[in-house]
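Let's turn to subunit A:
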Amino acid sequence: MTDVIEVTGLTVRYAGATALDGVDLRVGAGEMVALVGANGAGKSTLVKALSGLLRPAGGTVVVRGRLAQVPEGREMFGDLTVDDNLRLGGWRNGRHGRDTGPVYELFPELAVLRRRRAGSLSGGQQQMVAIGRALMSRPEVLLIDELSLGLAPMVVAMLVAHLRDLHASRGLAVLLIEQNARLALELCERAYVLESGRIAVHGRSADLARDPRVTAAYLGGHVAAP
Partner candidate 1 sequence: MKAAAGCAAALALPLLLPSRHLATFVLLTLAAAVTVGVSLLMGYAGQVSLGQASFYAIGAYAAGLLAVHGTPPLLGLLLAPVLAAAAAALIGFPLLRLRGHHLAFATLAVQLILLSLLAQASWAGGAIGLQGIPRFSIGGYSLTDDLGYAYLALLVLGIALLVSRNVVSSRAGRGLRAAATSEIAAAASGVPVGGYRLAVFALSAAFAGLAGGVYAFFLGYLAPGSFPVLLSIEYVVMAVVGGLGTIAGPVVGAVLIVVLVQVLNTLGTQPGMPDYAPSVLSYAVYALVLVVCVLYLPKGVVPSVSAALHARRR
Partner candidate 2 sequence: MSDLVGYVVTGLGIGAGFALVASGLVAIYRVTRVVNFAQGAFAVLAAMFTGTLLTAGLPHGVAELGGVLLGAAAGLIVGVIAIGRPGTSPGTSLIVTLGLGVLAYAIEVLIWGDQPRSYPGVPGVAEVAGARLQAHYLLILAVTGPVFAGLSWFFLRTDLGKALSACASNRYAAQIVGIDVRRMGLIAFGLGGALGGLAGVLTTPVQQVTFDSDVALIVNGFAAAVLGGLTRPVVALAGGLLLGVAQTLVAGYGGGAYQVEVALVLMLTVMIVQSARTPIAVAA
């Protein structure tokens, strides 16, 4: 199985301070992988490195195929309509990449809102637009930065259902970056735990959910075994 994301020994420094220190991470084709970590662990630095927005001090980042980002905070084009937001998502594909039909099929809720200003939507609706916008570029891998942040549990559950669908029907690979470790481990097959710029633990989600180090720090301190 080829990897769509292959990060090896990635080191990033900001003005002397090390933000990422020798990070190794892989995402296979069609695989759902979670990256869990607290605030300031280096998650957003990793996102920027994966999107090519910063130059690493060491190591390599290889992305095979197209990576589309669902950014933290959703980053809507707030003054533009939902339809324009989606169409701009297909910018890389040129004139032929602007067919929004498939996204409206996937999120029928958005079809009703297509003429509304994206800035006027609720958080959950905006998250759907952000995911739809990312899908418009017909990516091989979706990088989702903080899916659940600031959203009600009901809304998160609905988004998760959509993501499972997408994954099952299109074989789309997903790298989910989440503060909510419980959600991430539930949704993804494998997971990495990032702590102060290093990968502290990684493995199958089921194993990590039982790992006392993970449960203590990220799942509410519920230690299963002495």
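Candidate selection criterion: all candidates are chains of the complex that A comes from, given by their letters.
Definition applied: contacts are C-beta pairs under 8 Å (C-beta built on N, C-alpha and C of every residue); 3 or more make two chains touch, one makes a residue touch a chain; residues count from 1.
All figures in this text were calculated on a predicted structure; none of them were measured in a lab.
Participant: Which one touches subunit A in this complex, out of 1 or 2?
Facilitator: The touching one is 2.
Participant: Applying the document's contact rule, which stretches of subunit A touch candidate 2 when the two form their complex?
Facilitator: The touching residues are 51, 53, 69, 71, 75-80, 84, 87-89, 91-92, 95, 98, 133, 137.
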